[in-house]
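One structure is given below, represented as structure tokens, and several questions about it will come after.
All protein chains but one are shown at their positions in the complex.
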């Protein structure tokens, strides 16, 4: 298939474009998404011009009603793709996702479904100085919602492929984009490629330790793995791609081989996604591990605005390399 | 101090009563809380008659504004105690807790604080057949909010003691009551006793395995421990009481001794509170454990209404005894 | 709004629905209070006039969103009684196989698309259904039924604004029964007429006596017609009363005695019966037959449902996902 280098932003735009073209039931809803704005940073640019302002529809600032309307449209056979501008705003809309969308198939024994996608973005790690209400990384909440699926792509090609799967999935999907990655370029298949959920990507093979991550954390994971080569440490890096479901078979196969695991994410470490990954690994591979599973995540604090302390709130590459060195020694040490 | 046997419902009522009496800045807000209703099941009964409908104030069905008003009153020096009838409704109000209350001290460098308590109740495990939107156990979400504290008492005395601490704490506290425990009786000190946060309770000493729980899960934990005596297994049972902060020193001291841990809760197992506990234990006590840390929680499904399947969605005593037997063998086995 | 004169056909339709609603409610109330049924139930007794008028004004192809207090609305839309009782009792023969419960009944075949336990949260969902109807270019109308208390939720406001903005085929029916759980309406809002809230969205708002099914039908029909013909949403406030309190078992101590007595006096069911007889168009026999038919239908349904089993434990994990393969357990 033909490929083209593009940004993640471009890839998401293309994925939406192709979905709108393919299926007349695909419907976009969100604040500022229609042209001329085309989204506050242009993710939906051109789409309302191409498909009409009916199908690519600006909404009032009414997050609960945006998701509620998407739930209703999905009940009537549409495949709505609702945009909630930032994940920090999801709390305002989360009732509809939690209490309606995620439970609908179950509560009707499959007679009504929710082929619904919610796109949102985390600004965490962008370093823009937006402060505490615009820098959160809340994916752990959504992993705890039975009936939902949660996707968090780390590159342009995955974003397009996973978005396509999300839109045509018959269950509700939360698709979390990462602001800091919108500009990241990679080669993207131009035709329709749907990447299945629950299929992690081993982005870098290795022998000594497995670094598990997703989204923006993957950048740190890969950088750490590259830096560790000089020390003779061979790190395997896994991109989870989807957090619900998690591809445990791939994770466990890797850790069974390396006997060491480090989980890295931008979400707050305490009670974060890494807790589930670590708890599952120790449970499944007890006795086979050479070191405890270590988690690297954001500090337990709101995100501050000033650049010095904002950067310190999030994990960095040396947090990851330090953690790997520790697990290589098999030594238990408090990591925060 | 004089004690009296009473229900958890009565203990909470007494705790509220004493707080209202002690400090004129204590203010209750919530739907149906004022007399003659006195709460939908009577938790706040008599309080508006005693302290006035100004201080024990009925509100419209406006969860976001209830918490918002509590945030504002707290900014002005009050100690509001807002009631959100069920934890299933917290999503509607959670923006105020996440984006304002929990971040206020940080975002103002301590110049403004939030001496605010949110009382809510989980109906999970009551077996009333209320169905999926009225049976959730969402404490894991709140553990992931820096700046917040999370309390989940398992008995009447603790409920009163922890509620007192919550109301007079200078940071925002989510106080989660358990519907299934409202009727549970125990001896409660009548005077003011504040139980510090982050202080777990070893409710049953033991040598072979540590069962860690809180809230309604504790009932299963204790019942399992009692049942296991016949098999010669001595289980230590810990009631966490607060989930943010978690009293890790007490947990780790116990598990260091028993070398085995089972975490039990009514929250959904996947990405639930037990994930953090298990991940932390394996990290801190690596190499000292005789078995993996095992987690018992609700199945990954919305809660159904029919009694047969509703019961099956939640953990039961034999899930706990089975798990303990497995960790006693040190055998790895998939537990769900 | 004055009393409209309806055709006897419509009045018959309305009375049939009211009789069926009342028979269902009476049977559930009796069964629950006696311990025969173990179920959660939010009685609509006293509100039949509103739901019957709405049901009669809607077409089969129209859709409805309602609440936990929804049995009358479901019946108005034509839900089979076996389905209704089976959902409430959680039996395996329920279309939702014991997974829904009283608060969450859906009957897509009859147009009941959602009932929700979240006060107010159904209203935005109805907006989405109405948007779909509009995009489909169909003449489908969506009605959403909710209480007085629900109009204080943010969801009501966001949804009403959106529906007005997009000129959607939506009928917003506020069944103002003067209480939200145990709190009277005038303790939760300053305005006297909830229909005045329509002004905030530039849509039509009307208040009707919900205990007068004919008047209510006229208002519903007008609203439905407006929606169907592209005239956009309407807010219909129907004044009524919950004669049995919030849920079965409610002692109603918080309701002043005189208010309750007055409400009993205004019970729309005997009043409407009386009106039909007095009009001369209906005989005592005809109405008795309608009532007997309703009771028989209820008894038959209860019998079927009582004999049915609860779902097997093994069915628990079904229908969480279309494909559960990789999902957590």
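Per-chain numbering from 1; labels A, B and C assigned in written order.
Please note the rule applied: a residue touches a chain if its C-beta (ideal position, glycine included) is under 8 Å from a C-beta of that chain, and two chains touch if they have at least 3 such contacts.
Just so we're clear, the structure is a prediction, and the values are computed from it rather than from any experiment.
K.L.:
Which displayed chains make contact with the chain that has been left out?
P.N.:
A, B, C
K.L.:
Among C:38, C:191, C:289 or C:313, exactly one should touch the missing chain; which is it?
P.N.:
Considering all chains, including the one not shown, the answer is C:191.
K.L.:
Specify the residue from the set C:94, C:203, C:220 or C:243 that touches the hidden chain.
P.N.:
C:203
K.L.:
I'm checking contacts with the chain that's been left out. Which of B:62, B:133 or B:258 qualifies?
P.N.:
B:62
K.L.:
Looking at B:35, B:95 or B:158, which makes contact with the chain not pictured?
P.N.:
B:95
K.L.:
Where does chain A touch the missing chain, residue by residue?
P.N.:
Residues of chain A in contact with the hidden chain: 31-32, 36-37, 40, 58-65, 88-89, 92, 128-134, 269-270, 299-302, 304-309, 312-313, 336.
K.L.:
Which residues does chain C use to touch the chain missing from this display?
P.N.:
Looking at chain C, the ones touching the missing chain are residues 152-158, 161, 164-165, 167, 187-192, 196-197, 199-203.
K.L.:
Hey, which chain B residues sit against the chain that's not shown?
P.N.:
27, 54-55, 59-60, 62, 64-65, 67-78, 80, 95-96, 99-100, 103, 105-113, 146-147, 149, 169-171, 197-198, 244-247
Operating definition for what follows: only the chains that are shown with their structure count from here on.
K.L.:
Farthest from chain B in C-alpha centre terms, which chain would that be?
P.N.:
Farthest chain from chain B, going by C-alpha centroids: C.
K.L.:
How many angstrom lie between the centres of chain B and chain C, each centre taken as the mean Cα position?
P.N.:
Chain centroid spacing, chain B to chain C, equals 36 Å.
K.L.:
Roughly how many whole angstrom separate the Cα centroids of chain A and chain C?
P.N.:
Centre-to-centre distance between chain A and chain C: 40 Å.
K.L.:
Using mean CA coordinates as chain centres, what's the gap between chain A and chain B in Å?
P.N.:
30
K.L.:
Would you mind listing the residues of chain B that make contact with two or more other chains?
P.N.:
64, 88-89, 92, 131-133, 270, 299-302, 304
K.L.:
Mind pulling the chain C residues that touch 2 or more other chains?
P.N.:
Answer for chain C, listing residues that touch two or more other chains: 97, 99-100, 104, 116-118, 121, 154-155, 320, 327-328.
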